[in-house]
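Encoded as structure tokens, the structure appears first; notes follow it.
With one protein chain withheld, the remaining protein chains of the complex are depicted in position.
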Amino acid sequence: MATLKKSSVLPGFNLTLGYTIGYLSLIVLIPLTAVFLKTASMSFDEFWQVVSADRVVASYKLSFGASFLAAGINAVFGLLLAWALVRYSFPGKKLVDALVDLPFALPTAVAGIALTALYARNGWLGQYLEPLGIKVAFTPLGVLVALVFIGLPFVVRTVQPILEDLDTELEEAAASLGAQRWQTFRHVTLPILLPALLTGFALAFARAVGEYGSVIFIAGNLPMVSEITPLMIITKLEQYDYVGATAIASVMLVFSFVLLLIINGLQAWTAKRTGRDR
Amino acid sequence: MQRKSLLVGLFAAGLLNFSLAQAQTTLLNVSYDPTRELYQEFNPAFTKYWKGKSGQEVVVKQSHGGSGKQARSVIDGVDADVVTLALAGDIDAIAEKARLLPADWQKRLPLASTPYTSTIVFLVRKGNPKGIKDWGDLVKPGVAVITPNPKTSGGAQWNYLAAWEFAKRTYGSEAKAKEFVANLYKNVPVLDSGARGSTITFVERGIGDVFLSWENEAFLAVKELGPDKFDIIVPSLSVLAQPPVAIVDKNVDKKGTRQVAQAYLEYLYSEAGQEIAARNYYRPTLDKVAKKYAKQFPAVTLFTVDEAFGGWSKAKEVHFKDGGVFDQIFTRR
Partner (left out) sequence: MAGAVALHVGGDHAARFEGKAATRETPLVKWTIIGLALTFFAIFLLLPLLAVFVEAFRKGWETYLTALTDPDALSAVRLTLLAALISVPLNLVFGVAAAWAIAKFEFRGKHFLITLIDLPFSVSPVIAGLVFVLIFGAQGWLGPWLFDNDIKIIFAVPGIVLATVFVTFPFVARELIPLMQAQGKEEEEAAVVLGANGWQTFWYVTLPNIKWGLLYGVILTNARAVGEFGAVSVVSGHIRGQTNTLPLHVEILYNEYMFSAAFAVASLLAMLALVTLVIKNWIEYQAARSYRTTYGTSQQESAS
């Protein structure tokens, strides 16, 4: 171990790193290996048949599509919200700022039943939307709404500190060179925010793809239409199809891991761009 | 430091509490969705009966969910003493995959281990605005049908098979039946994983024109949520639904609860048990109680899965396994 690190006078490297890796292996890595080992008990053809079945593919499209869209919506409105919170004063600002983290602290099942109560045909919002021909609950749109909710804090919270650190001089320089506000934003501010914005987007996306609790209440769970991939895993499990469930799980796991590598790369980029040591 | 010791104290209290709860004689009944109210009434009655008979204190714990999901939990290790599921096929699965009880479990209690029966009826909105009278009306354009997912819900499999048998008898062939059922599912806007989820979709969320429901579930919805809101429609033909019960041998032998588990299931057949079943809108099998409650249950022409489909395992194999008829219907859309 000691050869891995550069020398330091501080003690406890072997102990803490050893503990970290041991605990990580016990709680996360070994259990996750179970998924791949179980999947390995099927031949590649069988595996392919399960993970490329029409219903499963439809669920990927919904899970990844809706998550991507939800993260996109959050990127736009999250940026607006962060902008308003940092740059303007308005009544109730402190409260809004504090409540942004709510989706992170609120249990997903609670979010699920609350959203269903709002958007069902006889719900608070549903009763006005339905006559307009907009059905939210029990359609892919409902999935989208739930995913927007759970992903909301991520963009706001990644963009906000960067916005706060922004020097006013840059924009003043742009203005003195004759740039319009919009041009300044487009060519000066946005490029600085971009890495953080992308990080927030990717975080919201990663969280949304795996989300289960809030979605199943509002999704309607119709095969080929409104089944998310985690529900496919549950459905397989409930039919005693353990290998089928793990095959789909392994696809999702690989995806999560790749996404995380991208996110950590993005965060390194943010740090470099803004000189923030995070 | 003080806070720390408080935490430790709480923690110990929690553990203690838990182990105390474990020490009593506890029966675990793993059941399907619509039996919640039935066993809520039946369990205290049995506890009292058993205390009087043997002097033993027994606590009955319940677990409910879609029938297939519940069977899965037992296979994976929920230590159920008794299972009271929606259909024989799910208990067969426990016998087959986990070998927790013998394959001929259904022969061990009277009437193929079925203490109460039920059937499938239609629940429609008050006044039946879409004029739904029989299975044939369900495939009409513009009729939204609510039924759970047959892959996970026992009730939904009864629905599906009843629709299939109606079409086979009416239109004369298996191919026509498949077409009929496919058209029916085209009219399904939400596919919940359990019967109870579907009831909520239809009753509370106001979705759909007709809900294919367990008879007891339909009666309960009308009773709990208002007779001014719903009507029950009885189709010309329906299926005799036989939700069976069984002791899970390996679990009771380990826990030493076989005697009380056996008594629990037998009590379902007793007059008191049958009364409770009837009060919760399950059709009693004991003649005396059946006569008393005859007026409550509409007369329907009923067929059994054994005569129409050659038994549950065959029906499951053909229709509900992955790639079976149900999957073909759905992926083709």
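For this structure, a couple of remarks:
Per-chain residue numbering starts at 1, and chain names A and B are given in the order in which the chains are listed.
Definition applied: contacts are C-beta pairs under 8 Å (C-beta built on N, C-alpha and C of every residue); 3 or more make two chains touch, one makes a residue touch a chain.
This one's a predicted model, so the numbers in the text were calculated from it and none came from an experiment.
Although it is not drawn, the missing chain touches A, B when the whole complex is taken into account. Considering the whole complex, the residue from B:25, B:73 or B:183 that touches the absent chain is B:73. Considering A:42, A:194 or A:259, the position touching the chain not shown turns out to be A:259 (whole complex).
From the set B:62, B:170 or B:183, the residue in touch with the chain omitted from the display is B:62, counting the whole complex. Touch with the chain that is not drawn comes from one residue among B:28, B:58, B:109 or B:139, which is B:28. Annotation for chain B: contacts to the undisplayed chain at residues 7, 10-11, 14-15, 17-18, 21, 28, 33, 36, 61-65, 73, 75-79, 97-98, 194, 196-197, 200, 203-204, 224-225, 254. Interface residues of chain A facing the missing partner chain: 4-6, 8-13, 15-17, 19-21, 23-24, 27-29, 31-32, 34-35, 38, 77, 80-81, 83-90, 93, 96, 98-111, 113-115, 117-118, 124-125, 145, 148-149, 152-154, 157-158, 160-161, 163-165, 168, 171-172, 174-176, 181, 184, 196, 199-200, 203, 206-207, 209-213, 229-231, 233-234, 237, 242, 245-246, 249, 252-253, 256-257, 259-261, 263-264, 267-268, 270, 276-278.
Here is the rule we use: only the chains that are shown with their structure count from here on.
Note on chain placement: the centre of chain A and the centre of chain B lie 37 Å apart, centres being C-alpha means. Those residues of chain B lying in contact with chain A across their complex are 66, 68-69, 71-72, 75, 93, 97, 149, 151-152, 188-193, 201, 204-207, 321-322, 327, 330-331, 333.
Listing the residues of chain A that touch chain B in their complex gives 53-55, 116, 120-122, 137-138, 220-224, 235, 237-241, 244.
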